[in-house]
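Just one protein chain is left out here, and the rest sit where they should.
By written order: A, B and C. Residues from 1 in each chain.
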Amino acid sequence: MIASPVLPGSAARQLIALRRDFHRFPEPAWREYRTTCCIIAELRRLGVPVVYGPAIHCREAMYGLPEDDSADLARAAAEDCDPALLAELAGGYTGCVATIEGARPGRTLAVRVDLDCNTLAECADGDHLPAREGFASCHAGFMHGCGHDGHAALGVMLARRLLQRRDDLCGKVKVIFQPAEEGLGGAASMVAAGVLDDVDVLLGSHIGMGLAPVGAVAAGTHGFLASTKMDVFFHGRGAHAGVCPQEGRNALAAAAAAVTNLLAISRTGQGASRINVGSLVSVAGRNVIPPEAKMSLEVRGATDEINAYMEDAALRICRAAADMYGCTVDRRIMGRGAAAESDPALAARVAEILGRVRGVTEIVPSHDFRASEDFTAMMRRVQSRGGQATELIFGADIASPHHSERFDFDEAVLPLALDVLTALAMELGK
Amino acid sequence: MIASPVLPGSAARQLIALRRDFHRFPEPAWREYRTTCCIIAELRRLGVPVVYGPAIHCREAMYGLPEDDSADLARAAAEDCDPALLAELAGGYTGCVATIEGARPGRTLAVRVDLDCNTLAECADGDHLPAREGFASCHAGFMHGCGHDGHAALGVMLARRLLQRRDDLCGKVKVIFQPAEEGLGGAASMVAAGVLDDVDVLLGSHIGMGLAPVGAVAAGTHGFLASTKMDVFFHGRGAHAGVCPQEGRNALAAAAAAVTNLLAISRTGQGASRINVGSLVSVAGRNVIPPEAKMSLEVRGATDEINAYMEDAALRICRAAADMYGCTVDRRIMGRGAAAESDPALAARVAEILGRVRGVTEIVPSHDFRASEDFTAMMRRVQSRGGQATELIFGADIASPHHSERFDFDEAVLPLALDVLTALAMELGK
Amino acid sequence: MIASPVLPGSAARQLIALRRDFHRFPEPAWREYRTTCCIIAELRRLGVPVVYGPAIHCREAMYGLPEDDSADLARAAAEDCDPALLAELAGGYTGCVATIEGARPGRTLAVRVDLDCNTLAECADGDHLPAREGFASCHAGFMHGCGHDGHAALGVMLARRLLQRRDDLCGKVKVIFQPAEEGLGGAASMVAAGVLDDVDVLLGSHIGMGLAPVGAVAAGTHGFLASTKMDVFFHGRGAHAGVCPQEGRNALAAAAAAVTNLLAISRTGQGASRINVGSLVSVAGRNVIPPEAKMSLEVRGATDEINAYMEDAALRICRAAADMYGCTVDRRIMGRGAAAESDPALAARVAEILGRVRGVTEIVPSHDFRASEDFTAMMRRVQSRGGQATELIFGADIASPHHSERFDFDEAVLPLALDVLTALAMELGK
Partner (left out) sequence: MIASPVLPGSAARQLIALRRDFHRFPEPAWREYRTTCCIIAELRRLGVPVVYGPAIHCREAMYGLPEDDSADLARAAAEDCDPALLAELAGGYTGCVATIEGARPGRTLAVRVDLDCNTLAECADGDHLPAREGFASCHAGFMHGCGHDGHAALGVMLARRLLQRRDDLCGKVKVIFQPAEEGLGGAASMVAAGVLDDVDVLLGSHIGMGLAPVGAVAAGTHGFLASTKMDVFFHGRGAHAGVCPQEGRNALAAAAAAVTNLLAISRTGQGASRINVGSLVSVAGRNVIPPEAKMSLEVRGATDEINAYMEDAALRICRAAADMYGCTVDRRIMGRGAAAESDPALAARVAEILGRVRGVTEIVPSHDFRASEDFTAMMRRVQSRGGQATELIFGADIASPHHSERFDFDEAVLPLALDVLTALAMELGK
């Protein structure tokens, strides 16, 4: 069993210790085995009911699931995770949902935090605080470069706080520990499994995102770009390029034609759109017509409609490019994020409550997100059922941009964020 | 009625006069109205049976037929052609077949000549002989730049000669005046109409083609490239490029993608292949997504199989390029030429006869053609039915390359070619 | 001499008669010879000083000038224009500037109107009012499809009105009759010639543009897209595609590569951008490597910076595409429009004055233009020198969208617009 990283002492000390533990053992999307075991163990220790495994996921909607995670499971086992629990999580069923029932009647509130890290090698220089303080990643090639370590710690400590105050708590609070936010793979699975279906009020939050310093808090967010992530596989046929090139079906030629024409998808006049092919790999001998090519790409749009327009066009172009060279094509959806807006009424109510939390020095009504987040899938579900949702931003100075090897945030944000989330949870259930 | 250009005097004088008349009034593929009228009139005057019109053509195989030839008919009428005859030819039914029945039994021999000119403005400089001698083209933008004027004159004079010598002629000689050789459109139509189906021995011939001077004659030919000519039309949808580009279907983008990928068709290891897009026209306002594009292209191959491989690939790519941009595509076959080889046995027999014709100073067993000719369709038909075929080359100095605005050939080739064809016709029917 | 189309009677009758005369004789960019002659003649008749010809243009900045306008000049002469005046305008020096000096001191105000028509065949159906009323275009293939006929008429009548009221007029009013707005060619030339350099307050206006009905007037405009129009010429070398394709330099292949990659220019994250290739023409024989290709294109951007980014990328891609195929490339700028915003202070002042004009039923503070206009070049010049500028929109019901063959506007807008412009001119010079 993992020793509890939640030390005795102030909430601030505990939050920081827990965040640093998560930081040291970063795990990427759908492979947050140690992280999940650690959270479940802590919640059980506290006596908080927690649900996990297939009960909170829908396999068909687990976008971007890795094919083989045996090495990840083995590593988690080697890192002292409970083997029985690991067996229940195996297959990518990471994350969990904790529920704190208030003693008083009220609405159902959900607070979502995310858990996964980036595929990024962490800086080892002495001027990078995690390295200097000894909590830099010990998983080579992986790093918490977006603050999800802090988010996960906040989730655990929030459950603990609310349990302590459950006599005054109205309604019920679900703390949703969502896996696989990077790549936009995890939210859809939880939504499809019904995790959000009893939720009246949904809160998400993110540290940093261009807001600073600690004390500045945004009550809502707008400008999420809808996005679809996909992998495309071109299948052709090899042949000797000198002797009988005509017998080949050139998958690399098909993929190259696709790249150029994907980038040429007609802009729409209705709002921002994006397309990017992040990688293309096709490897054969220099004298062999390449039989296979793999491409990873993403599209984005200011609205779901624009994103769907881009996604449809991308698929049409990949298919046609394959046809051009007598190849076939497979597509795998690796992630999806909707466009969404925070509910103005809820954001206004949040702003009002923020005004009463000590340490909040600036209240931003709505922050321009300008990127994609799969939390939007949860927002859309709750909103579509008559509930309300908002995403808060907790301002914090950061050492280097999100997703960079020197990313780090001012940990003073953690106790403030815990106070804010606690205040909101105590108030919004009424 | 057209006055007979066949002057009294020597065959040489008559040949040259006739060739110059044809040269002055050049007509392009499927529009050889005056030329055909002139030939039919002359044959009728001589009393040679002649067949023409739908009887010698198959509409489905008249590749590259122009949509509207009313102006051509009107011009021919203005040039004194018989209106009744023109009416019979209208719709592109140009060319004719003359038959000279020998008095003695024998095989059926066919001699094919072609009639059409090039789409080319003839040089008007004084050092260009047709200009200096006053027989340069009077049809602006058209010119006999390949020697078909001479071929047509030879066909008329050959019929006349054989008629004079019919008592000694064994079997039957068909002189096939084929329209639409440029673009490879006319031979297939005559083949499909059955014109070649009774032919035992088929002779074709060409002046020049890299062989010189007059006196050098090739008994056979190899190296014809099979070829398919096609026009491709991309249909999309216009839209305002500033306000709502996403509503367009960009036919020009589809055509451009097609061009690049057509040129990229994988070479075969089995022999020479070619592809060319000779024209692309897509015209819309600068601020309009172009709704239409038209492309003309050709493929070639050292064998019919290679040509078919290229044609299939070209069609596949055009369709896929249209799909890429949500467009549709039409294709129209404009011409076809097969690969073919002269029969070695026939060529050897021809070479033997050539040895007995005065004026033949060099006998080439087989000339490397290195281009395409639709005479091959006739060769293939005769060969497939058990007959034999060969294409002769009559050497001649030329002033400038074939298809150039200063092309002209040494007219001394004409009487020699007439002697050769006469000798072959008298001998091969035996 | 052209008979004056300005009839006796009410200003409304006169405006409509003048507009219909311009409508009947539409002339495209840089070829507004009759239109200009007509305006100058009328102004001279009134006694308004008018300047024209090279004095108001800068040859280097006359974007998109046609190479040969002799036919246009001949037509204008045949339509009774003064030959001496035509000779002064020849070479595209169309348009003019009228100046009305007020009797009282004040600022210099400029009102700009545009003159040119679209390249568009006007609808001849009886339900199209210009056809039914007999003032449809008599210049085949050209049509006033954007309302510039009305603008030009307003300019003439405004000069007349102000002359009548010059005793009360403060300062000086320049009425700028600008040619070549379509294609964004004309404003830059007048700016470069210094026409705007003494202007303190600049007013432009447009009929329609999505605002309706008559009575609704916008005091300002935002959302102009900066744009650059260019023609690109690829020069290669022809060759026989069957015999020696390697000797060619394929200009069509270069242009096709350019088209695809132009459309693939990376979107910017900073705002809207556009690119369109409206036409591509490359014509050679089917069996000839195409030696020349011509392309017309435009780029746009929400800001001048974005437009410059797109223009630079487009040029870079055309050059590289030419390099790819061993070709060279020329570019000709055909038009330029800047991004610009109406001055809020001026728009507010205009809105205030609008409130006092009878017939104005709705005042829109700022209309979203969402397209390109070369009036922005004039706005930017005046603003850069410390002056103020705004573009008004005169609401009007229209029969069919701008630039369509059935475009027509409610002529009731004309007298209202004249009242508005007069009121502004009388007031803003103070």
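Here are some notes:
The rule we apply is simple: a contact is a pair of C-beta atoms (placed from the backbone, for glycine too) under 8 Å apart; a residue touches a chain by one contact, two chains touch by 3 or more.
Quantities reported herein were computed from a predicted structural model and do not represent experimental measurements.
For the chain left out of this panel, the touching residue among A:61, A:218 or A:259 is A:259.
Residue B:267 is the one among B:237, B:267 or B:331 that touches the chain missing from this view. Contact with the undisplayed chain is limited, among C:270, C:361 or C:400, to C:270.
Think of the hidden chain as still there; on subunit A it touches residues 119, 183, 225, 227, 229, 241-243, 245, 250, 252-253, 255-257, 259-260, 263, 274, 276-290, 293, 296-298, 300, 334, 370-372, 403.
Not every partner is drawn; the one left out touches subunit C at residues 242-246, 248, 250, 253, 257, 261, 264, 266-270, 289, 309, 316-317, 319-321, 323-324, 326.
Residues 260-261, 263-264, 266-267, 269, 272-275, 370 of subunit B touch the missing chain (whole complex, contact as defined above).
Methods note: only the chains that are shown with their structure count from here on.
Of all chains shown, C has the CA centroid lying nearest to the centroid of every protein CA atom.
Where the sister copies subunit B and subunit C meet, the same residue numbers recur on both sides for over half of the interface positions.
The centroid of the Cα atoms in subunit A and the matching centroid in subunit B are 69 Å apart.
Between the CA-based centres of subunit B and subunit C the separation comes to 52 Å, rounded to the whole angstrom.
The set of subunit B residues touching two or more other chains comprises 242-243, 245, 250, 253, 257, 289.
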